[in-house]
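All protein chains but one are shown at their positions in the complex.
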Amino acid sequence: MTEAIAAVAHDRHGHPPAGIMRWLTTTNHKDLGILYMSFGGIMFFIGGAFIMAVRAELLLPGLQLLSPGMYNQLFTLHALIMVFGAIMPFATGLNNYLIPLMIGAPDMALPRVNNWGFWILPFAAVLLLIPFFLQFSGIGSGASGLGWVMHNTSLDLQSGIGIDFAIFTIHLLGISSLTGAINVVVTVLNMRAPGMALMKMPLFVWAWLITAFMLILVIPVFSAAATMLLTDRHFGTHFFDAANGGDPILLQHLIWFFGHPEVYIVLLPAWGLIPHILATFSRKPVYGYRAQVYALWAICFLSFIVWSHHMLTSGLPLAAEVYFMYSTMAISVPTSVLVFCWLGAIWRGAMTFETPMLFALGFVAHFGMGALTGMILPDVAANAQYHNSYVIVSHFHYTFFGGGIFGMMAAVYYWLPKFTGRMFDEKLGRLHFWLTVIFFNVTFIPQWFAGLDGMPRHIADFALRFSAMNLISSVGAFLLGLSQLLLVYIVVKCVRGGPKATGQVWEGAQGLEFTLPSPPPYHTFETPPEVK
Amino acid sequence: MKLTGAAIHDESAIQKWLICLFCCNKRHGAASIRETRLIKKQLPLWFGIVFFLLVFEPACAKSIWDFQEPATPVARDSITASVDFLRIIMGIYAVVFAVFAYSIFKHRKNSGTQPGTFTGPRTRWQWALAISPFLLLIYIDYIWMGIPAFHAIARMEDTRTASEMVVKVTASQWKWQYEYPEEGIRFVSSLATTQDQIHNKEAKGEHYLQEVDNPLILPTNKKVRILLASTDVIHSWWVPSFGVKRDAVPGYLREMWVNIEKPGTYRGQCAQLCGDGHAFMPIVVEAVAEPQFKEWVAKKKAEGSAASAAAGKVWSREELMAKGDEIYNRICITCHQAGGKGLPGAFPALAGSKLVNGPFLDKDGRLIKDGHLDRVMNGKPGTTMQAFKNTLPDAEIAAIVTYERNSFGNHMGDMVQPSQVKALR
Partner (left out) sequence: MMDETGKRKQRTVQLVVALVLFVAAIYAATFIKLPVWLPALQ
């Protein structure tokens, strides 16, 4: 699609400082990208460890390992860490590393802000986890146990420092996300190489531009809701406090006005990178480029007007229920445009099945299931039965894990040789893929049926009729967690050595980043490439 | 290799099938092409099986695709909507996945396909093919499933037309209070499963975690309007067999309705995360025929007048202590734990507590603010300690306070009479 003259790296700025100072002070987009991605990877395993404890508690009926309060903290932290600590920072890392390479820019537009945005994250993560660990030495009552959307009025639900720490974390993460988002918008709009028209940009860049736009619109709402919660708790305001004339439903509206676009914020980066991978391994150009760009914008727009389908049992008026049902169903149209384009991308290609392609195809298969189940959930006739049951848990893991995580895994395998200059162990990669596919389904299919049978979410202990499904699900989850350790081994092995990767890495790979050597030099495109 | 039906059961064929699926691009020999052909022959069969399981299996009676047995018109609406829609999406998934799998098997580099260079539909026929799924999708969303859904919601939300009785449900952490305003009956319903069962010290009963001390009794074949309120946080009243789930939101009165068609016991539980006891907040509804319901109402009313008589009489210490022991182990123990030890950091201990071992009335016989009786009657705002004067009768409050002041190593020696509580309400 594009041909470019690879810019040879000048060592104008000299070499980066050695050791730890390089990583603390770096403003280089590649270094920061790697920092972001490593942070996301570490948090992925911390969040995973938390949910292993939760699944261990749910292995059998009865309370074995955890007190209910501890259980609430663990699934809350799992969700907060996975969404804000793992997937979002990982996607931000990808954009940091790749957007300048893809659009032919020397760096992000605001490199220092970029550094600041990253270094907020570890502190935010520590802040979130401190109350959890303090409780073991008898200080405080633990971390927040409200669920990741704090769906309930927290005033009566839980006292103690946990929620305050979570509120501060949310503010910090918000600042970090906003700096990242503003950086993306400014970079994409101002730093493109000559000839890189908007409608020539790779879809990953488009997807991130739209993601950034959504972040800028909804993160302030989330932060404001968190601020209101803070002032309610400590400064005598009554935004959400029913006993004093506040409105607990307001909190749900604000959180979900943020929360629904947040779902797409998690997914859009993956939707953007999947077409690249499918096209590469089918040895074909991207199918339906324009259609995909418009579909992404359509989804972005729709995501702002459907939020209350998360609150259909909260007693909305009839008119609102009907509106949110029909508007939500509309999302199925642009989403299926994307699925159609993914099928078009592989149709009549000359496919090979390297690990990234396997993950991309796995993404299509599993995300398809998440999208289709998402189509039936807003049907208000049945929604009362799905809402807050394990049906929902199963559904959103098909979108977040089957979509988000599979997409990120595909990205790891696709660009890892580009980042490191070495090929990873293909056999182990495939093993990782098949283990992930099998145990992912073993974990989440039973949850769907437990939900249909009437099992609510967020419960630390369950009635005997749900035993069989929970047992299967827990065993699947342990094996799924275990098989992810293989990823660590593969990545470490690849970083430490392996056969050299070429600049193009994959036979069918297109795009500016593949015109550079692997790994790309520290400074790239200081003279902008020309894009035909 | 012969392409026979028996090949499916041939272990080596399946092995090769898997090898082909996992790493086909490494195999370029003629054997690989033969295997690919074999797979193609088998594909319709495999898809047939999957398609049957996904689409027709839901049609069988009470499959795992169903909700629990429906008992109300709304539940039947919801199960129809769910099963139909599930069949539709499974059908869509089967078709899309078939195309997807066909492409994966057919369009491989090693089968010598020349990659296409197209980037979108080109001919009129292709455009029609590209547009039609979306038209079908819109038809499914807004007509096929959309119109019945609209009617179902309108019916679900119509709580008032022809409603024959009202029940008010008040949620609080972690129990339900049921009130029949017209009959003047009010009682609290909470978990009956023992702590020993929960902590695996004794065998779990059949209805583990789905059993209560006082079930909600409702008449069959009567439209019952249910009003929902909450005293602390948001809860959600859900009985799967009734097809309704509605949040109980503090500060609001929400409503829904049920019309139970068959007598029986229906079980559900709270469906909104409401704190530590969220999993332990079951709902049990016993639906009985109209005459039995009338009998039950008469019995309950008689009990009610006995209770007010109880509030009038003077209780002995032994009576108060026995009653208090019973209620403590039913209600207070969830937070304050056995022996009044509490849970450090979460729930204060009662044993040796300054509050419990302090005075509760001032010299004019008024409640001392933040005294023991005040705390039990009015709760502590901002915590899970609720105002029990809303849910417990005079005698029970008197008994519980007396019991706490003279147990767990507390020796206050005083007692509270139901008449005192009545006067202080």
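The chains carry the letters A and B, assigned in the order they are written, with residues numbered from 1 in each.
Note that in this section a contact is a pair of C-beta atoms (placed from the backbone, for glycine too) under 8 Å apart; a residue touches a chain by one contact, two chains touch by 3 or more.
In this text, all values refer to a predicted model and were calculated from it rather than measured experimentally.
Colleague: Touched by the hidden chain, which of the shown chains?
Modeller: It touches the following shown chains in the full complex: A.
Colleague: I'm checking contacts with the chain that's been left out. Which of A:206, A:239 or A:514 qualifies?
Modeller: Per the contact definition at the top, the residue touching the missing chain is A:239.
Colleague: Return the single residue from A:232, A:247 or A:354 that touches the missing chain.
Modeller: Only one listed residue reaches the unshown chain, and that is A:247.
Colleague: Which of A:46, A:60, A:139 or A:182 touches the chain that is not shown?
Modeller: The single option touching the absent chain is A:182.
Colleague: Please identify which residue in A:46, A:224 or A:445 touches the non-displayed chain.
Modeller: Spelled out, the listed residue whose C-beta touches the missing chain is A:224.
Colleague: Who touches the missing chain here, A:21, A:65, A:320 or A:468?
Modeller: Among A:21, A:65, A:320 or A:468, only A:320 touches the chain that is not shown.
Colleague: Among A:176, A:308 or A:504, which residue is in contact with the omitted chain in the full complex?
Modeller: Selected residue, touching the omitted chain: A:308.
Colleague: Name, in rising order, the residues on chain A that touch the hidden chain in the full complex.
Modeller: Contact residues on chain A toward the absent chain are 109-110, 178, 182, 185-186, 189-191, 216-217, 219-221, 223-225, 228, 239, 247, 249-250, 253-254, 257, 308, 316-317, 319-320, 323.
The rule we apply is simple: only the chains that are shown with their structure count from here on.
Colleague: Using the average of all C-alpha atoms in each chain as its centre, how far is it in Å between chain A and chain B?
Modeller: The computed centroid separation for chain A versus chain B comes out at 29 Å.
Colleague: Chain B touches which residues of chain A in the complex?
Modeller: 61-64, 67-69, 72, 135, 138, 140-142, 145-147, 151-153, 155-160, 242-243, 246-249, 282-291, 313-315, 318, 321-322, 325-326, 329-330, 332-333, 336-337, 339-340, 343-344, 346-354, 361, 364-365, 368-369, 372-373, 375-376, 379-382, 384-389, 430, 434, 449, 452-454, 456-464
Colleague: Provide the residue numbers of chain B that touch chain A in the complex, in ascending order.
Modeller: 22-25, 64-68, 74, 77-82, 85-86, 89, 92-93, 96-97, 99-100, 103-104, 107-110, 113-120, 130, 133-134, 137-138, 141-142, 145-146, 148-150, 152-154, 156-157, 173, 197-200, 204, 206-210, 228, 232-234, 236, 238, 240, 243-247, 249-252, 254-255, 267-280, 344-346, 381-384
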